[in-house]
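A protein chain is absent from this complex, but the other protein chains hold their places.
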Amino acid sequence: MQETRKRFGISRKAIATGIAAALLISGASALSATASSKKPAKKPAKSKSKAKPAAAKEVNEFLNPKCPAKPTTLTIASAVILENPGGKVDQANADEFMKKCPNVKVEFIGIPSNLLPEKLTTLAIGGSLPDMYMHFTSFTGKALQMRTFEDLKPLLGEDYVKGFDPLFLSEAIQGGKLLWAPWVGIPMAVAYRKDLMEEAGIKTMPKTFDEFLDVAKKLTIDKDKDGKMDQYGWAMVGTPNSSGAGRFHAMVLNAGAFNLKQNPDGRFVSGASLKGYETALQLYGDAIKAGVVPPGQTTTGYPEASAQLATGKAVMMITGPHTMGIAVTQNPSLKGKLGGFPLPTANGAKPITTLNQHGYAIARSSKNKALAAEYIKFMLSTERILYYNELEYRLPSRLKAQADPKVASGMAAGFVGALKGNVWSDSTASFLGSVAKVDYDAYSEMFLGKKTAAEIAKDADNKIKKLIADNA
Amino acid sequence: MAGTKTNKIVTRVASYAILTFMTLLIFTPIFWMISTSLKSEAVMFDTPIELIPSDPTLDSYVNLWSTYPFLTYLRNSIFVVSVATFFSVAVSTFAGYGISRFNFRGRGIFMSFLLATQLFPSIMLLIPYYKTFKTLNLIDSHFGLIIAYVSFTIPFCTWMMRGYFAGISKDLDQAAAIDGAGRFRVFSSVILPIAWPGIAATAIYAFIAGWNEYLFALVFLNSAEKKTVSLAIGQLIGEYRILWNDMMAASFFALVPMIIIFIFFNRYLVEGLSAGAVKE
Partner (left out) sequence: MKSAFAKRESRSGKFFTIPAALIMLGLVVYPMLYGFFISTQKSNLIDEWEFVGAKYYIQLLTDADFYGTLQTTALFAACVVIGNLVVGLLLAVLVNQKIPLMNVFKVILMLPWLFPEVVVALIWKWLFNPLFGMLNHILFSLDIVEKEVDLLGQPGTAFAAVVFVCIWKGYPIVMLMMMAGMKNIPYERYEAAAIDGANKWKQFRHITLPGLMPILLVAAILETAWWFKHFTIVWLLTGGGPARATELISVDVYLQAFTNFNFGRAAAESVIILFILMVISFIYSRVLRDKSQ
């Protein structure tokens, strides 16, 4: 009896302690769940999914997420949800997730992407960031300063993280921490209308700036001989904003220069004093003079330029593959008629491109980090990420999804190919926005034709140096 | 007097000419707005440009009600802006009366202060407002937005009401006071009833200001079901695409309630601002 009671006594206490410990541990792991404690769901696929081989260790598919015990609301700030067709993907992901976990409510906070900085910044400062928020690389500097990031390595697990394309990771890992889960990227190349290129009899894609200009001239045609051009060679984004600046900078890179770089010792340097900056400006100026850009380039922003491409007003556009997705959504007859080729370089060197990725970060203030991590893994499962790629042609960040033949084929081939060259990543300077302003003020000046490229480049160099000094 | 008669005709013709020109200038964008709202997505960027769509479609308008919960947005806007207008007008009427009737220390400072509040860039108010409201738990709440709108409109409304009260003779106040009414009774029973035109004018100003406000609504509201009409319109300006036809249809709809209110209250508006606005 004594023994039993003692056994019971100890057992009861042991049980109690054990329960307490279990609660503590599960609570702790809810805060920093590690992949090793999570078993990837390998239940047989439900009706729609394809049959998967019973792999020993699957680190890509998380279509059967671990659901929380109590009803939980997961808040996500997204700009994509408001867009079309991207919004369909976001909603579909949420709907599917909620089907799998009926006691989870996924709530989107839709923010128009042109107002994302204000809203996210205000939310962050006010301490009310949602559980997950959409992150663009341009926001990195700020988010680092606000320290809103939660390191995702422990939440997602090392094995899972290995499944990301290293190119995406190199931008997303700062100071040894994974700041966001890369979702998709849109490498920059030249998007063009295949049908119109053929019509003009152009068989080889331009590789240098000069060739590019030549081809553009050949593509600028007065079809109905009424004295007005009906088709132009280059749908240039000439607006004074980050859209235009990003494209200009891509040309600067391909001329062997850059605007801002951070040295290993932490100091920033300006690249506008390099010849390449001047060369890129000259390209822009020459294009306007040659009349290969539709008039009104200073008010032709991304939407207008992609409309020019979609309607055949212009044939080539420096952009990412997502433009094709949007064009096809607007005009389904364009399917198959679009393609991409790598950016031209000033003197035939290997092209450089930019990744322009975005993904999702988990806020440090979130109370549902484990659930958010589950959602991210769900969203990044191969079939889900391929759905996004199918609609918008954005490049998946997961290696397994990238391997899918559909991704690199067809209209997106040229863009995916561009990633095989060199890729440039912006620094995380907080004043990157002002540097972009120097860029767009520079090409704006070039359009006016009153100063030479050399003079404008010198001005830009001085301005960037002043920015570096002011922000030291 | 042939001279004056020709003069009269010339002035009349000139007047109508100018007014008609202005009307054209005003209607052109409106015409373009309606024309675009009747176009389908595919035709929007067609050249040559069609001023009158050859194949008009009501799709955008249908979209408004089916794809977006436009009715919800309308309801939200009407609620937020009406309540904000009510409080703003109430507070401003009080203050305007106080300034116009009583000479107290700090009156001048208060008036300068009201003016000074109009001189600070509104975008810098965003974060301190947000922090304040967060502390008061007013984020993602219509009431937070209402309070913000009230603060935006009080200065101008107070100025308007003050001018209006200045035109109402103080003798009326005295007469009522002699009859034994306290200050507040004088205000509520005697002055207020005849101040309705001024109040209507102030109300229209506050309503229009709140209806079109966009930035603070965007930052303060999170849930989709709390959104206002101006947000709905702004959302159609995507980074990658602008849904012109939908946006024009939405703008048109957003305009209609205001035009109705405006036409209805038009008389009060001009009457309202008149009495004494000049008497500074």
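What to note about this one:
As written, the chains take the letters A and B, and residue 1 is the first residue of each chain.
To be clear about the criterion, a contact is a pair of C-beta atoms (placed from the backbone, for glycine too) under 8 Å apart; a residue touches a chain by one contact, two chains touch by 3 or more.
All values derive from a computational prediction rather than experimental measurement.
When the whole complex is considered, the residue among B:Y61, B:Y97 or B:F220 that touches the unshown chain is B:Y97. Of the options B:L74, B:A181, B:A224 or B:I237, the residue whose C-beta touches the omitted chain is B:I237.
Of the candidate positions A:P166, A:G227, A:P332 or A:P405, contact with the hidden chain is made by A:G227. Touching residues on chain B toward the chain that is not drawn are 4, 7, 11-12, 15-16, 18-19, 22-23, 25-30, 32-33, 36, 45, 47-49, 51, 91-92, 94-95, 97-99, 101-107, 110, 113-125, 127-129, 132, 147-148, 150-151, 154-156, 158-159, 167, 183-184, 187, 208, 211-212, 214, 230, 233-234, 237, 242, 244, 247-248, 251, 254-255, 258-259, 262-263, 266, 269-280. Against the chain not displayed here, chain A makes contact via residues 117-118, 121, 124-125, 127, 141-142, 145-147, 227-228, 239-241, 294-299, 304, 308, 313, 430-434, 437, 440-441, 444-445, 447-448, 463, 466, 470-471.
Here is the rule we go by: only the chains that are shown with their structure count from here on.
Spacing of chain A relative to chain B, judged by their CA centroids, is 40 angstrom. By the touch criterion stated above, chain A contacts chain B in their complex at residues 75, 79, 82-84, 107-115, 118-119, 121-122, 125-128, 130, 243, 302-303, 306-307, 310-311, 313, 322-323, 326, 330-331.
Of all residues in chain B, those touching chain A in their complex are 41-42, 45-47, 126-127, 130-131, 134, 139, 215, 218-219, 222-224, 234-235, 237-243.
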